[in-house]
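Every protein chain but one is kept in place in this view of the complex.
Moving on to subunit A:
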Amino acid sequence: MTAEDPLVAVRDLTVRFPVRRGEVEAVRGVSFRIGRGQIVAIVGESGSGKSVTARSLVGLAGEGAHVAATELAFDGIDLRAVRGRGWRAVRGRRVGFVLQDALGSLDPLRRVGAEVAEPLRAHGVVPAREVDAEVVRLLGEAGIPAPEGRARQYPHQLSGGLRQRALIASALAARPDLLIADEPTTALDATVQRQVLGLLRERVGHGTAVLLISHDLGVVAEIADHVYVMKDGLFVEDGPAARVLESPSHPYTRTLVGAALGRAARPRVTPGGSPREVLRAEGLVKEFTLPGRGAFTAVEDVSVTVRAGETLGVVGESGSGKTTLGRLLMGLLDPDAGRVLLDGRPWDGLRGHARRTARRGVQMIYQHPLSSFDPRYTARQILEEPLRAAGTAGRERAVRVARVLEHVGLSPAVLDRHARELSGGQRQRLAIARALAPEPQVIVCDEPVSALDASIQAQVLDVLADVQERLGVAYVFISHDLGVIRGLSHRVVVMKDGRVVESGETRRVLDHPAHPYTRALLDAVPRFAVRGRLRSRA
């Protein structure tokens, strides 16, 4: 691991993409090195060029990409000279790649085992008859319990954390010298995040080098040796992780550090609501039955109340029943027991037209707004649809669309664009605007910012707070992110295994947790343990 013999050496890397008129330079001359067994991180927000930089190392920068560099070497191979089939010897075998988006990165039609086996077969790593056993071994190594059964399952039958681990197992299958992990922990809750980072660290113990791509400095601080901070296609700062995080010199790095410490994402808690209850759930129970496997109780005896103009935070890890509760409140699912009252009137008593009318009072915002938009609709059509459904006349619709657009801080220029042409932040604003259009009393927000960059997160949370202040709408805010919950909620309920284990004023619950699970949740939040690290290294 000497400086003279790095595993990866990159000098003056530029990547350009042709666009309708001219070109876009996504990477504008970056240089970096990765030593054997080292963890190097590239940090930056989405659009900074960090993913493209990483993908250039395996020749997958993207369609039509022009990659140029004065040096682009992997273990002595000049990657600039590699063409077509030549890449196949590098990809998978020498460099494992874990792509962002664990949900979509496994082929949904193939068994998890077949996906993990693919690099083994492609590179003939083990004899064909040993592939199955090797797959099970790899899955187990990646920390997946009962790997034999998992290998026979399909990706949709696995939770996000398990899918992410299966992806890592697949990337590590051919025992590559370098593992590139692009946002391997985004959208995972704190506990799973920790396990995934542990897995990466363990591989490094076996001599694998890791290139970690992330927007989350908290994650990087946990494991990286060296950090490059990327902004607009350039590295603005780099150095040993501890130094960069402890004393960032570039203003942009300082912003990122601030975001990781929870400074940037400091939404306001609005003055709060009136004592009037707008939504009330009493003794909700929801069971799901599996064919031949009996019942699973997703929500068990949950009662909550939401008052006008206030935010009720719902916290818990994945699988705690948060989302099911949200759907019950929305009337998208019918409870097996208990009832939901909107403005004092129960949902389940309503059918047909009355139910649809009442539904306007409760709207929803999702984690992935893009999949909740019709891809053929423009922003205008997306916003007009709920108004049309409510029978609002044409001229009135235009006025209302303009109004909700202003509430969420979007320019009218976006109206004729399709959702996929908008940025992540703009999409979530559009989702908020759509939820506001029917003038609801309550909006159920299911992880609305967990897929967004820190600074965008702060903006969206700001919009939510603004809207609440101006319109007095109440939120049920579902999240695994305690920082976000703390910043926005007046009251909070903590869920575990379908039950509410603790509830009360946000400050009381989070500062003086009474239940051991709440304490465990608070402990699992990745800390910015920079000082601790420095001490341990000294």
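In this section, contacts are C-beta pairs under 8 Å (C-beta built on N, C-alpha and C of every residue); 3 or more make two chains touch, one makes a residue touch a chain; residues count from 1.
What we mean here is this: contacts and distances are computed from a predicted model.
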- Tell me the UniProt name of the left-out chain, picking from "Peptide/nickel transport system permease protein", "Multicomponent Na+:H+ antiporter subunit C", "Sulfate ABC transporter" or "Cbb3-type cytochrome c oxidase subunit II". "Peptide/nickel transport system permease protein"
- With the full complex in mind, choose from A:Thr324, A:Gln426 or A:Ser489 the residue touching the hidden chain. A:Thr324
- Note on the structure: Which of A:Ala133, A:Ala146, A:Ala354 or A:Ala402 touches the missing chain? It is A:Ala146
- Chain not shown: contacting residue from A:Ala81, A:Leu109 or A:Ala413: A:Leu109
- Task: Can you list, in ascending order, the subunit A residues touching the missing chain?
- Result: 58, 60, 85, 87-93, 95-97, 99-101, 104-111, 118-119, 122-123, 146, 148-150, 152-154, 156-160, 162, 167, 170-171, 174, 286, 288-293, 296, 298-299, 318-324, 327, 498
